[in-house]
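The complex appears here without one of its protein chains, the remainder shown in place.
On to subunit A.
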Amino acid sequence: MQTSTLKTPAVETPAAPARRQRRRASPGWFLISPSVALLLVWMLVPLGMTIWFSLIRYNLLYPGEHAFVGLENFEYFVTDAGFWPGMSNTLLLVGSVLLISVVFGVLISALLEASEFLGRGIVRVLLISPFFIMPTVSALIWKNLIFHPVSGILAAVWKLFGATPVDWLATHPLLSIILIVSWQWLPFAILILMTAMQSLDQEQKEAARLDGAGPLAIFWHLTLPHLARPIAVVVMIETIFLLSVFAEIYTTTSGGPGFASTNLAYLIYNQALLQFDVGLASAGGLIAVLIANIAAIILVRMLGKNLTQQ
């Protein structure tokens, strides 16, 4: 904004020395360009290749055959038995994890801020820890130590109440994966929302309290509006990562039984690296990009202004 006031009048002068001086004073483009160029290449080259591959017949098992087939790959991908389960599982997974992490994230961080109690620092550290555990570890720990129908903790709890232990990953595969992924991402929401709550003006809160507002009214009219931006941040970042959930499925259910826990990411992996059908996988990849972009447009619209207004 500052530069616009400093700008010379809009008259184009052929005075080269003056312009050179201005450029010397602002090394901007020269310093940004490596990052921008690399990101541009990183985005455009693979995307261009994906678009091209999605339009040709390309299977690694049949080299040399690259006939142009138009939208045939998309047709095959969309009519594939795994497509609709993959789509609905992706949306269910992203939606449920977002819902769980935002709702519980708000509640838990409000709980932490509600009172001073012994060991609050430790509680905070315990709460955010799962976020730092690598995805393959959390998936396998849940699979073998928590969900296992014989020796898992949940089996022991079920037996304690006289119920028959459940083979979670076999009978409720998607729910189990939602639980594992939520366990990883709820701490992220807590981390962000807790910090945001601490920056809420205490005097404002105290003033509201003196005016006779109850804790619920304060939470609803003061805390929640203050959290709008951090919640939007949580939703945006989590959406980016949740659309590509892969390791958790790869190490626990391999997408099964059937397609019960296959999401788009796993379906594409399956077609590209297990069935070697590059064309089909590329069509799937583009559909994933399309979904992400729809989400991104909505979110950036919501957030864009918020983020850059410091």
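The rule is short, and it goes like this: a contact is a pair of C-beta atoms (placed from the backbone, for glycine too) under 8 Å apart; a residue touches a chain by one contact, two chains touch by 3 or more; residues count from 1.
Definition applied: contacts and distances are computed from a predicted model.
When the unshown chain is looked up in UniProt, the name that turns up among "Carbohydrate ABC transporter permease", "Cation acetate symporter", "Extracellular solute-binding protein" or "L-lactate dehydrogenase complex protein LldE" is "Carbohydrate ABC transporter permease".
Where subunit A meets the chain that is not shown, the touching residues are 1-4, 26-32, 34-36, 38-39, 42-43, 45-47, 49-50, 53, 108, 111-112, 114-120, 122-146, 150-151, 153, 155-156, 159, 183, 186-188, 191-192, 195-196, 199, 229-230, 233, 237, 240, 243-244, 246-247, 250-252, 264-265, 268-269, 272-273, 278, 281-282, 284-286, 288-289, 291-293, 295-296, 300, 304, 306-308, 310.
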